[in-house]
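Of the protein chains in this complex, all but one are displayed in their positions.
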Amino acid sequence: MLLLKMAFRNLWRRRFRTGITLFAIGSSFALLLFFVGLTEGSHELMIDLAIRMQAGHVIVQAPEFQKERALELRVTHPEKVLERIGPLPEGWVVTQRIFTTGLLRSADGSVMLDNLMAVDLENEKKISDVPRKIVRGAWLTSGEPGILIGEKAARLLKVDVGDKVVLSCSGLSQKVEERFVVAGVFRIGGDSDRGTAMIGLARGQVLLGMGGAISQLAFFMPSETSRDAARMLSAKLADLPVAVLHWEEALPVLTQLLWVDDVSMQVFIFIILGIVAAGIMNTVLMSVMERTRELGILKSLGMRPSSIFRLIMTESTMLGLLAVVVGAAVGLPLVYYFARVGIDPMALTGGEVMEMEGIAFTDRIHPVLRWGSGLTLSGIIIVMTVLSALWPAFRAMRILPVKALRQM
Amino acid sequence: MYNFLLLWKMAWRNLWRQRRRSLITVFAMSAGLALCIPTYGLMEGVSREMIRGITRSHLGHVQVHHPDYLEERRLELSFPEKEASLAVLADPAVIQAAPRVYTGGMVSSEHEFEVHVGTIGTHGGGLQSLVSGSLPLKKCTALVDERTAKRWRLDLGSILRFSPLPAEPACERVEISGVVRSDPAGASSLLMRPADIADLNAPPKAKSAAQTDPDDIDSLEKLAPAAPSADATPMLAPASDAAPDAAPAVDAAPAAPPPAAPSPSPATPADNPTTVVFRVVRTASSQVGIIAVDPSRESQVTTMVDKVVAGTYLNNTYRNGQGVPQILIGDQLARILMVKPGDRLGLDILTREGFPMDEMVEVAGMFNSGLDSMDRSLTFVHLRMAWDPELMNLVDPKTGAPQIHELAIRIKDSLDNVVVAERLQKRLKGLHLVAWPWQKVEPAMASMVKLQDASTAILLLIIFAIAALGTMNTMLMSVFERIREFGVLKSVGMRPFFVARLIMLETLLMTLVSMVVGGVLGLGISSYLYVYGLDMSSLLPEGFSYQGVVIDPVWRTVISVRSFAIPLALMSLVSLIVAVWPAVRAARIKPVEALRQTGV
Partner (left out) sequence: MKKFLFVTLILLLQTTFGRPAAAQNWGKCPKDTRDLVDKADRIMFAKTTAGKMTMTVRKPDQTSTMSMTFWSSGRENMLVRITEPSRLKGMSTLKVSDNVWYYMPRTDRIVKVGSSMMGDSWMGSHFTNDDLVKETQLYIHYECLSRTDGKDSITVSLAPKPNAPVVWGKIVMKIRRADSIPESAQYYSDKGVLKRTMTFDRIQKMDGRSIPTRMTLTVAGKNESTEVVYDKVRFDVAIPDRMFTLRGLKM
């Protein structure tokens, strides 16, 4: 179309100005991409760490278990649950856990365990953070009556790998006591190193008199599919006496924290857009004003006002699109690079370990940019550009040829 | 001199001549500035608010302890209050220091009410009325009706105690095994086994004549050897395990084999349609952490007073008019204990020697800190309770000097706290105490703040970068557009350096104007946000809290010199730097080239 050609040529004629403007908007866009990627990346990390310890992407447990973690509130027939679900989709892992409390004693003292877990050794190993964080000893094997304890607990009890400890806890019907051997010592960070301990599921079931029952089934899957998965599981298990929870329901504190972060991110994007808009409006306005004479001539030659309007708008739109392309060209590699390398959060906090809900965030943050976010941002920038150009275009439309020609 | 004036006049006239262009340029720069200033203020505000939340809610800016206290948290690691407070308050930066004693204990509430005790047969609906749980098959278990269960927060496994305790071997306590539908008439029902009810209703046995006082050890009679009496055999019987939580030692008594009892035979319990009214006691108790504080000093250091949602904060006097000490509990705890301000609680507090002492306390008020675990398990009492010889008795065994575990200090300028902590440390050296800034006491919080600050810094950087880019864009364009103009000037003899200076001056003038306009606008927005704040509460769920730090959903800016100086300085710097390139270009342009340009 003629309009397109004219628009392009106008931009091209003033390469310099176009270039600078593209650089300005494009860089802004790139920075925005990076910022969004960083935020999303840190969120992913937090979610990942949090759900792997206490929940799953989707968890199945007794209906009141979320409110009160009592041993009696159990899933009596986990095999029925699994049967109902059928073969697991690709990429899924399911683990089974029992949560309870107990007292761990050694010759030197005792430690209250507020988070004693009996876990499916094979599957838990695949998803849990603990195997990576074992500092001495190793993961549990199904043979030995082994227990994994935290570093702080080991210190308080003055025990190490291979030493014996006595675990006392309340089973379903009676109190029980059993001797365990410290199979490994972990360092997760925070209070978990004192109050959290793990034993094998089978042994836990026998010890606590649970029979075949467990406290929770935790499903892990690619994170984007979690919502659908929750719905699907809910439907399949509708008639069983269990509750299906998405991690957002299972970890309300985390969800809240992320929500706040998202909100503040949106506020700042808004501010940034304001600045970008001002810049664009300024640019287009300037460009219109510079070309008053030219536009006046065009009008006097018969070009309709609406065409002039469309011309300016087209120029601006092209500018926006090009800026997005330029920005993406710069921003995407940047995000990609850091996504590969990761950013050390300790560099940001100046060497301190950040902790939340007993979980320490020591892993590197990998910026993540979803197609959705990227496209949304691009769209916003373009829309912004277009909107900012409206007034200048409007002004351009109303140039009176006579006045224009009189200008220098 | 003349040159300078000429320069000035020319610069102004240039700008004025191209009003529109200048205005647009100024507009762009001002807008950028007007947005950056409040953003910086907002960020600073949120950060300050976070720190304020952390320090004013409980921590204080600096804390003083025995060197090992925070690690071990043992009662004995205390220090003399008077000397430490004097040393600390002598420092001019200190506003107030709040003394604290930490210990643990238990609070319990007792609620007495009436129930109509009967069998499942007497209850309307009979077996069908069972809503949850199971029938009371074991000794000393019972069913309770829904309404009563709800009212007194009874659930499966809850225990009710009869009041007064039955004299004869009968269930002293019952465990709730199930819940039944309520009697529409509204009576509170407790349904037990016929045998248990018979025991409760049994008239007291005639006391054997010479009832020995068991306290007098010497007067106790010897057991007959191989006694068939009740004492020996039943105690060995493992049958006692049948009712794990049932009334103690009832099983040892010969209540079951009826012959000894003179009471009417329980042969026809099912026929008994009437119910008997008994009084029962529901005890709700909770293990709590106890913090003993000096209310007047504490309220000058922390904002706990503001968090009181019912009743009042602690009184300045230890005991009230009736001689009862006060306690401040969390609203969640109040709910669990089913109490409200004015109610009495039993407090068991761990003393210096390690055993528990008890005292009745009155609930002064309830607080909501925003953190569930705090609202459920933390209580506050008057500092004097810690020094009460009848209770905690936390005084130096040798000197009798009252001891505390912690001094929480509030200082004038919160940002100074690390420096002040060092100073206080020196003052306290003689007492062998440590003074730590809150960042050292709660490194997790400190790192959270640092992370927040870091991400804010990145954000601000991005914003400034974008604003600077916009400015740069504008400035460059406004100069480059007029290259031709400058070429003309040069062709009529203007010296290159003059041209450069002209451009720089124009830039400077526009920058100055933008600074004023942008500054004023920025101030306006900042002020507005300072007074009204950015209300995020519609987007955030009610009040957000992290680790007990409540973050105000209304974001306010901080009007500080920094929030102005930095954006202004940065912007000006950027625009001036950006002007250099075109200035140099213009200075070096050959007039011929310039004239050849066909305008913009």
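By letter and in written order, the chains are A and B; residue numbering begins at 1 in each of them.
Methods note: contacts are C-beta pairs under 8 Å (C-beta built on N, C-alpha and C of every residue); 3 or more make two chains touch, one makes a residue touch a chain.
The structure presented is a predicted model; accordingly, all values stated were derived computationally and were not measured.
Among A:31, A:62, A:148 or A:165, the one in contact with the hidden chain is A:165. Summary of contacts with the chain left out: across A:19, A:145 or A:342, the touching residue is A:145. Although one chain is not drawn, the whole complex shows that of B:49, B:81, B:172 or B:362 it is B:172 that touches it. Across B:157, B:289, B:342 or B:356, the residue that sits in touch with the chain not pictured is B:356. Only one residue from B:6, B:137, B:220 or B:277 touches the chain missing from this view: B:220.
Check B:108, B:300 or B:560 against the missing chain and you find that the one touching it is B:108. Mapped onto subunit B, contacts with the missing chain fall at residues 76, 106, 108, 110, 159, 161, 165-167, 169, 172-173, 211, 214-215, 217-218, 220-223, 230-232, 235-236, 240-241, 244-245, 247-250, 252-253, 283, 285, 287, 346-348, 351-360, 390, 397.
What subunit A contributes to its contact with the hidden chain is residues 101, 103, 105-108, 110, 112, 145, 163-168, 170, 175, 177-179.
The rule is short, and it goes like this: only the chains that are shown with their structure count from here on.
Separation between the centroids of subunit A and subunit B, computed from CA atoms only, is 26 Å.
Listed in rising order, the residues of subunit A touching subunit B in the complex are 14, 16-17, 20-21, 23-25, 27-28, 31-32, 34-35, 38-39, 174, 190, 256-257, 259-260, 263, 267-268, 271-272, 274-276, 278-279, 281-283, 285-286, 289-291, 345, 348-350, 352-356. Partner subunit A is touched in their complex by these residues of subunit B: 20-21, 24-25, 27-28, 31-32, 35-36, 39, 244, 443-444, 446-448, 450-451, 454-455, 458-459, 462-463, 465-467, 469-470, 472-474, 476-478, 480-481, 534, 536, 539-541, 544, 546-547, 551, 599-600.
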